[in-house]
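Here is the structure we will look at.
Only a part of the assembly is drawn; its chains keep their places, and the rest are absent.
Chain nomenclature is as follows: A and B, assigned in order of appearance, with residue numbering initiated at 1 for each chain independently.
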Amino acid sequence: MSSTDTSTLRVLVWGENRHEQIEQHVRDLYPDGMHTTIAEGIGEFLAGATVATTTLDEPEHGLTEEVLADTDVLVWWGHAAHGEVADEVVERVHQHVLSGMGLLVLHSGHWSKIFGKLMGTTCTLRWRSEQDRELVWTVNPTHPIAQGVPNPIIIDAQEMYGEFFDIPAPDELIFISSFTGGEVFRSGCTFRRGHGKIFFFSPGDQDYPVYHHKDVRRVIANGVQWARSELPQRAIPTLLRYNTEDFFHGHGYTGPIEDHDGE
Amino acid sequence: MSSTDTSTLRVLVWGENRHEQIEQHVRDLYPDGMHTTIAEGIGEFLAGATVATTTLDEPEHGLTEEVLADTDVLVWWGHAAHGEVADEVVERVHQHVLSGMGLLVLHSGHWSKIFGKLMGTTCTLRWRSEQDRELVWTVNPTHPIAQGVPNPIIIDAQEMYGEFFDIPAPDELIFISSFTGGEVFRSGCTFRRGHGKIFFFSPGDQDYPVYHHKDVRRVIANGVQWARSELPQRAIPTLLRYNTEDFFHGHGYTGPIEDHDGE
């Protein structure tokens, strides 16, 4: 099986779906919810992939063990209600990412519980929502996520996100954005955590029609494809004891004191 | 003030101090507790620095707000009782690291709550405690932490720690260890998180006299010096809003919906 055979790729777009219910101007931009528009953009570029959506208000936020087990790549958009996401669901998603589920975190998802838990930092930044033009520059032109888009991508109006963005140094820095006001932002970053691959991409906001932008949709689709695991099965890294010269049969951990004393 | 002026450097070595109370063979190696031996090693190389110790059994594990505020670099050794470290203390240490306190995590501290919280991964590995010889090879010879030690450092008997070590790709990989059995381990790694600098160094175990080893002590002292913040004050990165053309006066966050609507 090839990682780019999209016919069996199962994508789930998670949307907070609150702005759309509360604010008319968001509903005007995204009549079926932002998650739906994001999902459509992915489907546009990944023919054959299954792209589903779910939202915060579903039971267990739509992220049950069964749903996650059937998801290759999860795409996360949240903003106003990060605090309402149940810790046990975050824990479950965390386990799945470390076990090999791909994760895309979009825009204001920088402050989601799951992204913070995976990064270990505050994930804060500077911001301003004043119709800045965003230019998304490619600094890693050979990366699969950067394929098929112009350099720069031009987004006519966007919220500004600026540095210092408090994340770990990314494994790969793919995009850097500038804004009309002069701020810059590491807007496309990859991270490998456990058996999972994570792509953070900052363009996209409830107040602007960014998820209708062709190039933004292409990058998100590229990211989904990249984040898909090539491992044969989902499994979390586990602490195991190995006898000398036996490299392949690990033994489970039975505690710190007994083990060491007994040997 | 120079970062290598050690006369004002305040180091705190945190020891779990359980093996020493329970196991005679550990007490034989470390009669005053492992933390004391580790602290002595640091003091040996950083003349003028203040090197204190504290342990799990102190109130609040000896890590009150006041103590942390007066600590430039915290050194962490734990193993048998990671689970007994109170979450609120872990949270407090986490905030201080992200605000600029340096952190050294030693050996079995790989599975401490604070390291896991900062890394975002399981931090699991493969292991075996069977008197393997550990060779610690320098792969980054110009790094300050690698100065003054032979390549390799030879540790006659050690617990084996092997790959896959489930950590984020380190910002800098300084040491790679091999063991008699043939396993390898990324044994010296740096990570920057928020305003804090973190050095993980794996040599050292309660069952072996590793913290009496001259080269191991030198590396730990180098790490302490490196991890010290050069920022003028301790402060956690904070999400702030900036008006156009005002780069230096950020405004506090007042919520996701109101803010955006009001503008």
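Criterion: contacts are C-beta pairs under 8 Å (C-beta built on N, C-alpha and C of every residue); 3 or more make two chains touch, one makes a residue touch a chain.
Not measured: the values here are computed from a predicted model.
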| item | value |
| --- | --- |
| Entire complex copy count, 2 subunits given | 4 |
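In this section, only the chains that are shown with their structure count from here on.
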| item | value |
| --- | --- |
| Distance from the mean Cα position of chain B to that of chain A, given in whole angstrom | 29 |
| Interface residues, chain B side, partner chain A - complex | 19, 22-23, 79-80, 98, 108, 111, 117-122, 124-130, 132, 160, 162, 164, 166, 168-169, 171, 180-183, 191-194, 206-207, 236-245, 247, 250, 255-257, 259-261, 263 |
